[in-house]
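What follows is a set of notes on a single structure, which appears directly below.
In this view, the complex is presented without one of its protein chains, the others remaining in place.
The letters A, B and C name the chains in turn, as written, and every chain counts its residues from 1.
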Amino acid sequence: MSKSYEFVPEPPLVQGNHTFGSITALIGDIPERETPKGWYIAFGVANLLLLLLVALLSYLVWEGLGVWGLNNPAGWGWAIINFVWWVGIGHAGTLISAILFLFRQHWRTAINRFAEAMTIFAVMCAGLFPAFHVGRIWVIYWVFPVPNQMGMWPNFSSPLLWDVFAVSTYFTVSLLFWYVGLIPDLATLRDRVKSKTSRFFYGMFALGWTGSNRHWLNYEKAYMILAGLATPLVLSVHTIVSFDMSVSNVPGWHSTIFPPYFVAGAIYSGFAMVVSLMIISRKIYGLEDIMTVDIMEKMNIIMMVTGNMVAFSYLMEGFMSWYSGYIYERGIFWLYVVGPYAWGFWILMFCNVINPQFMWFKKVRRSVTLTFLVATFANIGMWYERFMIIVASLATDFMPSSWAYYSPTWVDYLTYVGTFGLFFTFFLLFLRFLPMVAISEVKAGLPQADPHYYEEDDQLEGSNGAGSIVIQPNESV
Amino acid sequence: MSKTNENPTYWKSLNQLANNEEYKKFLEREFPENASELKDGMSRKNFLRIMGASIALAGFAACRRPVEKILPYKTRPEEVVPGNPLYYATAMPYRGSLTGLVVETHEGRPTKIEGNTEHPASMGNTNTQMQGAILGLYDPDRAHGITSDGQKKSWDDFLSFAKQNFTSDKKVAFLCEANSSLTLNRLKKDALKKFKNAEWVTYEPFGEQNALEGNNQAFGKKLRTYNHFDKAKVIVSLDADFLQQGSENVTNIGNYTRGRALESTKDSMNRLYAVESNYSLTGSNADHRLRIKNSEVELFTYALAASLADKIGGLEAFKGYNNHFSNHSWVSVLTEDLLNNKGESIVAAGNDQNPAVHAAVAAINMALENKDKTVSYYDVPTFETGNDTQRFYELTRDLKAGKYDALVMIGTNPVFTAPSDLDFSSALKATKTTVLLSQYHDETARQTQWHVNRAHFLEQWGDGTSYTGVKSVIQPMIQPLYGGKSEIEYLYAIINGTSGDGHKLVRETWKSYLSSTNFENQWEKILHDGILPNTEFDTPRVSLSSSFATYMNQAFAQAKKPGDNEIELVIKPDNKIIDGRYGNIGWLQELPDPVTKITWDNVALMSLKTAATFGVKNEDVVSITSGGKTVKLAAWVLPGHADNSITIWAGYGRKGIGRIADDDFGIYVDNKYKTLPFEVHKFESKNVFPFVTTDNPLYHTSVTVKKTGEYYSIASTQDHSSMEGRPLARQGTLDTYREDPHFAPEMEEVAGIEKKSYRKFPDALYTPQEGYDYLPQWGMSIDLNSCIGCGTCTIACQAENNIPVVGKEQVKRGREMHWVRTDRYFIGNDAGDPEIIHQPVPCMQCELAPCEEVCPVAATTHSRTGLNQMTYNRCIGTRYCANNCPYKVRRFNFFNFSKEFLSSGDDPEVIQMAMNPDVTVRFRGVMEKCTYCVQRLNRAQIDRQLETKNQSFKPVDGSVQTACQQACPANAINFGDISDPNSKVVKVKHNERNYIMLDVLNTRPRTSYLAKIRNPNPKMS
Amino acid sequence: MSQIFPKWANRVPKRLTIGSIVLLNAIIFGVWYFFSPRYLDVGYQPIQPIPYSHAIHAGKLGIDCRYCHTSVEKSPHANIPPTQTCMNCHSQINSKKPKQIAKIRDHWKSGEPIKWIRVNKLPEYVNFNHSAHINAGVGCVTCHGRIDKMQVVHQVEPLNMAWCINCHKNPAPHLRPVSQVTNMNWKAPNGNPEAYGKKIMAARNIHAPTYCDGCHY
Partner (left out) sequence: METKENKQLHGILAEFQNPATLLHAAEAVNNAGYNKFDTFSPFPIHGIEKAMGLKKSKLGWIVLGFGLVGLIGAVWLMVWVMSSAMPLSISGKPLIDPPIYVPIAFELTVLLSSFGAVFGMLFLNGLPKPYNPLFNSENFNKASDDGFFLYIESEDALFSEYKTTELLKDAEAVNLEKIYD
């Protein structure tokens, strides 16, 4: 008696009738193709903002931190908010690459490359702030364990120091991970581009990659290990960032839920940013076939899940502040809700609690515009979350006598805007000169990449492997 | 330190110094060591500033070594050991009487002022103005020389001028500040002898003239009232802010707190009733406070007197009198409480109240048999006869009428302070010759012919008497920085047309007080101790004068109940700058007002209800009109202020005095960055003296107030005044204390500890590192029951630790640098009429300090003496420590505050001289905080090592004091070695009221508090 | 395609790696050596307004340090002697350098202080207390070197924090009897300063602070 199972395959990762060659052409030609006008305009704006950033930071260093809106209870302000926000965004990239790689989620190939790029640039923006928010940046090297004539060393029990190590490690590893991924594609470009200079540079960075399978063997191993290392690293980084708060005793900071809560938040905002960037670049460079709506939907689902994790931690915070019976904790939560910064709290509630719920609807998940909207709100919301945690908690802590309202100065505003200049300057350069999709991985993802694809020709002729396979029970699989 | 206080080095040697060339050089600031430190200190900071721009240079810091000169003495005065400070006794003339001081000098420049323990008016304590005097001395804005009609003149010019113009045939008027100087008094007699029909008038805008006149009416003799608050059981203050105002407030604070000190549950304490319109510092310490209009205080007094008259004799004048207070619950309760404490009670009236009120109060105290028990009436020989106020009015009118050839003014500023309808300027115009001696080229100086710049009391020889009459000598610590002259040299010159040496003049005077046989020895003893003991004024036996009844009856007739909806305006002397005389002292301007916590400004204080009626909130500008005069001021809601009454502090809104006193935002105005969202209106003037008129001296009964719709930003250091139900500043009533002595520590529940006794903490996860037992373990205790919240500790700390003034804008941003702040909380359910509790908060020196573990570069760590040390030169300024400090006592240099503070003004180097050479001047971008004055501790520790040949590292208990402790007029702060079970501080910490703020965090602070105890009258509730 | 890089290019990467490693080490060493106070400050020898020779006064004539630097035992500062101190002798004694003596006398007459140039200097934020060290038995020579052999005084020790801390962590080898502090050529008996110092520490109850506000406040 025979039973037969129907196997409904995933929708193909790459849509349209693509061969290896066409994939190469699709992405590999971008540096060769002449650049869209939009790119130049965007790049110009980004550069202006970058200049603004440089100017403001010089002004800051010359005049002193007083030019920011910091005051006595609120010793940290926008600088640290922006830092945490950017680092959070910087999470998606390596996370998508690493975790999804380990979980064999092949749809990652469409987005991992520029997600990683985004990570690197975001972390660069983030890194600026902790450096410039110190009072005497000219001695900031004291945070590194460098032997010196004072015989002094850093204090390894400070979460801030852990942060220094975490963020710099994260940046370095992300950079390596990204570059390793780039090597074969750089080789591809090296072999395509015409001009001598670009051949020289691509050639130099391709390190003479030939596509030898002896090399692929070590390469894949290395990539796998890096992914394995990066995954805990990603989680550790925001955990340690959250230690900056949770290890101290400030009400609203001193809470064990922070690490998971921060990581969830980071993934939430990170994916939001990736989605937005993906939506933009697929439009500009016509990569709809690779960055498909299915992939967008998958990411939206992750956003929804992490968003709800964040919402849950808000709930827990409220509950614990009541349940602990710790009047200072209770006080601060009450102040979030009705205190001087309540407006921030409610913005946050909308963006991080209501907003992700829209993703329950398939229509929203699959609609490009709506997704873009939701993602943007998610990013705004995550900024406000950090604002509430850092400023609101500090400004109204144990000592009512010292409570004071923190108000940023124009320098704060413009510095934040300036960081976008830094981010997009690099990001646009990346889009322009580097393969924004992992060419070799996409190819490897194609059905014809599998040697077995060429057996049983008769059955699979021309169907890109997207047909359904009937498996007989008596067959052993 | 105080070890040296007990035997400060003899003056003689420094006296020889004064006449030697080298010492003069000295004053051109050529110090052996410290000057170079300071100069170089600045250059280093400049260097750092540049570093900000080019970090690359950092490595070469050492190569660019500035060549540094060392200038030794020619011949060093024996007692000067470079690097070791010297202490000299002197005295400060403060609002008409002297307070004994001991001044710390470093290589000839005074750097810190302390109270003189020998001196009864000080008893080792000081007040804010005395602490601030150091900055007053080094004020670059003081007048730099003698001027005549805008021309710079020399002292000789003045002498020759005096010779021609002050001939004996001239009709001369003398207008003098309240001044107790004996020599001045001696010269005054000469003056009156020389100039026939000359007039000598004493004028003080906020002086004791009303009190004197009152006593004059009551007893027929001008007598000075002195209240022994330590002896009283019941104190009734009728608008008397005796803890803050008046020249004897240091003594009062000491006595008052001594009368409330509680060592154990058995002790008893006095009870203070306050009746006032403004919420004064005294009111904030009262056990019961009645807020009524200022104009009603008079009526209340009479009602009280009347109700007493029914029970006891001596108040017949009040029999039958009654007004709307007569059946007020307060009157009956007070009557009863006062009668129960006959001879142990004090009724005190405020200096600004009518003479009649003082007369009535005098009668009440007589009737209650308080005289010579709790109240003394002193006969002060230096007083002129007659009513000072009236005499001043007449003098001015005569001057305007041109009846005088010359007007000689000593230390007053009538153009600024005199009643506006007198129009003193025209009096000056009408007089041919006018001369003025004053420290600043002030409003009056600009209208007088000759202005002689006055020497600061630290620069001059002088003498005088304390409030109670104890004689002291003022000896100079430093040669006049700007060649100023003392009042005696000035007066001598006017009389004789020749220059008289202050030193000789004073000795001359004192010949009559000391026996001629061994004058020199006594003289030296006086200079050494700072006082001539047992020389109080005598207290004549007095009785109510026959005319008293009639006088009171006139008073009854005049005293009317103000209309309920009438708005009254009360002008009060400022708590910090009095009538503006201390206006250019940055420390005082930036000191938060003890009750409102406002800095840098005066405001229109009003109650919640009144503010509501005008529809204004804090910082809304109101225009106040009375008698044709209008002043625009920011409104400020002060809970507990009387309704329909507005209080304004005088002394603000000055012009052309100096960069601090003038109508702007302190030293951060021009050269500094301003934040956009925070915008400020500037006004013509915040001066309220125009309201003062001859018939309404200090309050107006009906004024009109309008909301202008403008907004004027006020820099207050405390935005939030509720404790939010958190047990921070803890208090209880005497009864609760007696029932449950441990009520205070039990107010916060800490897991694992039932009865919290001294140094009993919940366990930590690990065994904490302890201090070394061969070292002292420093600890502090602050008694909230003694603390009255005056803020002297803040200024003392600022003076000791080189803390910069940051200016109004920065304070507004919450960046004030005070290492010890005084928190003021409103308590009680009635938002309109709350209680106040004050709580000084320095660094708690936690043993498990949250700030330390979070510093990435180990800039703040723990010393083995238990201090939470702050290493400025290691700090990179992450401000993480400040975030993690639950007590919020850390301060950050957001700008290069010290540099701005030290290098601003015409003569920057001068302010640098005020800096304490033992303390690093902090530069931009570093954190700073209280370290228990570690420079003093280390010095004491090393001195002890030297004494004991290294056998002991622990200074003897009491031989080292922190600046705040030493200055505190209430003796609320105890400090010492807690590893020594017999030290005072340990004894205090064993008191049941001892508690630790935020002990739930188990930070194990070395500083603990004693809970405040109030002594309410059960009948009141 | 044709080759982008010539054959020799394959040798570049290895050489680059080795080269950069060498360079890096060179830089580290350079900074470590040339930026250190031991290189920058030691040997600082300014020309003094009057070529006063410690070699003659302290060395040849054997005048005790404290004759001029009187406050060293009782004050944080070791004072520079007042002109008077010079005059104590040089009002009578003429030396081989009459011109210089004349200078001093001029200063004495005019009262104009002699502008000596400072040699051993700590930053402002360090509070070094001479009396404490003298009292503990740290010899002058320990920090100032053989002053008695210096014609013109120069700095002999780096005076950087690590150098201070080094001694504070283990003072023993640098201790001597208080009576011997000014003795320039004192040697520990039994030639073992470590052991001898340990005895002194025990006997004189010597503890050197190694926490920050021992010096910084």
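Just so it is clear, a contact is a pair of C-beta atoms (placed from the backbone, for glycine too) under 8 Å apart; a residue touches a chain by one contact, two chains touch by 3 or more.
What you see is a predicted model, and the numbers here were worked out from it, not measured in a lab.
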| item | value |
| --- | --- |
| Which of B:186, B:864, B:954 or B:1012 contacts the chain that the document leaves out | B:864 |
| Residue in contact with the excluded chain [from A:100, A:166 or A:274] | A:166 |
| Listed residues A:229, A:257 or A:320, member touching the removed chain | A:229 |
| Missing-partner contacts on chain A, residue numbers | 19-21, 24, 28, 145, 151-157, 159, 161-162, 165-166, 169, 172-173, 176-177, 179-180, 184, 187-188, 190-192, 203-204, 207-222, 225-226, 229-230, 232-233, 236, 240, 243, 439-441, 443-444, 448-455 |
| Positions on chain B where the hidden chain makes contact | 764, 766-770, 847-850, 852-853, 858, 861-864, 1004 |
| Residues from chain C at the interface with the omitted partner, ascending | 1-10, 12-13, 210-212 |
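As a working rule, only the chains that are shown with their structure count from here on.
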| item | value |
| --- | --- |
| Which of B-C and A-C has more C-beta pairs touching across its chains | B-C |
| Centre-of-Cα separation between chain C and chain B, whole angstrom | 47 |
| Centroid distance [mean C-alpha coordinates] between chain C and chain A, Å | 55 |
| Multi-partner residues of chain C (each touching 2 or more other chains) | 37 |
| Set of chain B residues in contact with two or more other chains | 861, 874 |
| Residues of chain A defined as touching chain C within the complex | 147-152, 190-191, 199-200, 203, 208 |
| Contacting residues of chain B [partner chain A, same complex] | 48, 51-53, 55, 58, 673, 675-678, 718-726, 728, 810, 813-816, 821, 823-825, 839, 841, 850, 853-858, 861, 874-880, 882-884, 886-888, 891-896, 924-927, 998, 1000-1001 |
| List of chain C residues in touch with chain A within their complex | 1, 4-5, 10, 32, 36-37, 158, 160-162, 165-166 |
